[in-house]
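One chain of protein is taken out of this complex; the other chains stay put.
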Amino acid sequence: MNQVALIDLLFRLADDELLVGHRNSEWTGVAPIIEEDIAFSSMAQDEMGHALAYYTILHERLGQAPPDQLAFLREPHEFRNAALTALPRRDWSETIVRQFLYDAAEHVRLECYAQHPFEPLAHVARKIHGEEKYHFLHARTWMTRLAQTDESRQRMQVAIGILWPHALGMFETGQSEQDAPFDEASIMEAWLALITPILVEAGYQVPSSTAIYSRYAAPTPDRIELLAAMQKVYRIDPNAEW
Amino acid sequence: MSVLPLNYYSTVEDDGRSEEEKLLAFEAKINRGEKIEPTDWMPERYRKQVMRMVQNHGNSEIVGALPEREWIPHAPTFKRKLALTAKVQDEVGHAQLLYRVVETLGKPREVIIEELLNGTAKYSNVFNYAPETWADVGVIAWLIDAAAIIRQLLLREGSYGPYSRALKRICYEESFHLKHGYDICVTLALGTSTQREMLQDALNRWWEPILGFFGPPDNDSVHTSELMRWRVKLKTNDAIRQEFLDQYVPKIWELGLTLPDPKLCKDEQTGVWHYTEPDWDEFKRVIQGHGPCNAKRIAVRRMAHEDGEWVRRALAAAEHNESIPVH
Partner (left out) sequence: MTDTQWLTWEVFHQTQRGAPHIHVGSVHAPDAEMALLMAKEQFARRQACVNLWLVPTHAIYASPYEDADIFEHGTDKSYREAFGYKVRDRVRAANLNDEDKQEDIPEEA
């Protein structure tokens, strides 16, 4: 894997984690159950922490700017997140479905990247494996529980329908088309193999819609809105210490 | 012996003692420095007072999370973003612990939440003001949490066991909040002129609500002395306010900041701080629901509660009783 491809991959990973962590952190204080509020906030912190770990690699090993600048000073068109991670915080059903689809993907990725020839990435992948294991257990448990009443299953099914094309969009081939040894198509295969039985067993239908790719397209309004909010204070004076 | 519901208030069966004997035994226990546990006999006034106080505290944590959570999306730098999220999360965690304490006194969580939403239960007035800039986040975390710590370290020595235990952990976590807030304030104070101005402006706006945090001066009522005797209250509001001024005004001045009260000074002879009393009529008006953000705070809580209703309904209906094996 050449350096350009590696940088591109790490930006995809970091931006996804930062934006989904940002969205999930918006639940802090208003989740449906007090205990869940706490659990969900921890996971948001974990995700933002993972983003920081990836940006740190980009800075220390791949010649990019320091993490705070990468997060708070890049323009929307420079971000490489999938649209899924920037979707606004709406109903709890969409939040849990996003968490499930996203964490399943991360679960699969981390298993692959733990063997990555680029050691700093492999190291981080191994280090955050435990946190990710809890995230996936959390998401899977919620998916199963919310399939058990007609009302909740219907809400969840609607959310699955809305998010599915964006979830497939997570597996967009990298710009440099050199994602070897772990190409996006096979990561998606493993992801489908992981989530399909869980969805089916819980009583959900797996949609047949196709992917919407967005990583390299013009920034979505969601991404623009999110970054404007996130970078607001830092950009008052990017040279100041905050 | 009979099976007793653990950690739940229950009317202890008539053991033949008169009310007076029970009260004497109860007060003797407190005088010996022992804690009152949920299953102990307690005077109804004690139970109601502790319940009101802890419920108010729990509500203050969960409502107190709201002004700060508005700034989570805007926190500059990774460190601030993570720390602010963790701090707000802690406040929610404190509400969880405190609501459990209220439950030990016989009020279910559903009722606690309902009373918050319909306005019959109160929370700390200070959260009815709006955080307008990033500096407000620092001032709130530093000084309001400092005020809370001073009060809670005292209450930790109070007589009700479950509250005292919860406060141990709460005080520990609040000390992180205070450091996080102090760090933000110091960074702004040492920063650019814009940052300093932002901080001074925040301090000017928050000073009076912060002084009001401790409540109006206690009148010397029989009520107060009973609460002190039962170790529900440990010091008067004014005494706690003095402690706060003594510990924090010098730290604020040390940063080259000013406070918007020309009367503020310490009488070095007596050690007593002089200050302008907050406008207590305004304080009462805000408590009664007419502050700048009362309606907004409750509206957000109500929305969170109503949006989550289908989720709780689904979990309640789902029948699941697997258990994790205990080794």
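Chains here go by letter, A and B, matching the order in which they are written, and residues are numbered from 1 within each.
Keep in mind that, in the parts below, a residue touches a chain if its C-beta (ideal position, glycine included) is under 8 Å from a C-beta of that chain, and two chains touch if they have at least 3 such contacts.
It should be emphasised that the depicted structure is a prediction, and the values quoted were computed from it without experimental measurement.
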item: Absent-chain contact - pick from B:52, B:79 or B:100; value: B:100
item: Residue, one of A:3, A:115 or A:141, that touches the chain absent here; value: A:141
item: Residues from chain B at the interface with the omitted partner, ascending; value: 1-8, 12, 15, 37, 39-40, 93, 96-97, 100, 103, 108-110, 113, 173, 309, 312-313, 315-316, 318, 320-324, 326-327
item: Where the missing chain touches chain A, by residue; value: 33-36, 38-39, 41-42, 134, 137-138, 141, 145
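Criterion: only the chains that are shown with their structure count from here on.
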item: Approximate Å spacing (C-alpha centroids) for the pair chain A, chain B; value: 35
item: Residue ranges of chain B touching chain A (in the complex, touch as defined); value: 62, 65-66, 69, 72-78, 80-82, 85-86, 88-89, 91-93, 95-96, 99, 109, 134, 187, 190-192, 194-195, 300, 303-304, 307-315, 317-320
item: Of chain A, residues touching chain B in the complex; value: 22, 25-26, 28-35, 37-38, 41-42, 44-45, 48-49, 51-52, 67-68, 71-72, 91-92, 145-146, 148-149, 151-152, 155, 226, 229-230, 232-234, 236-237, 240-242
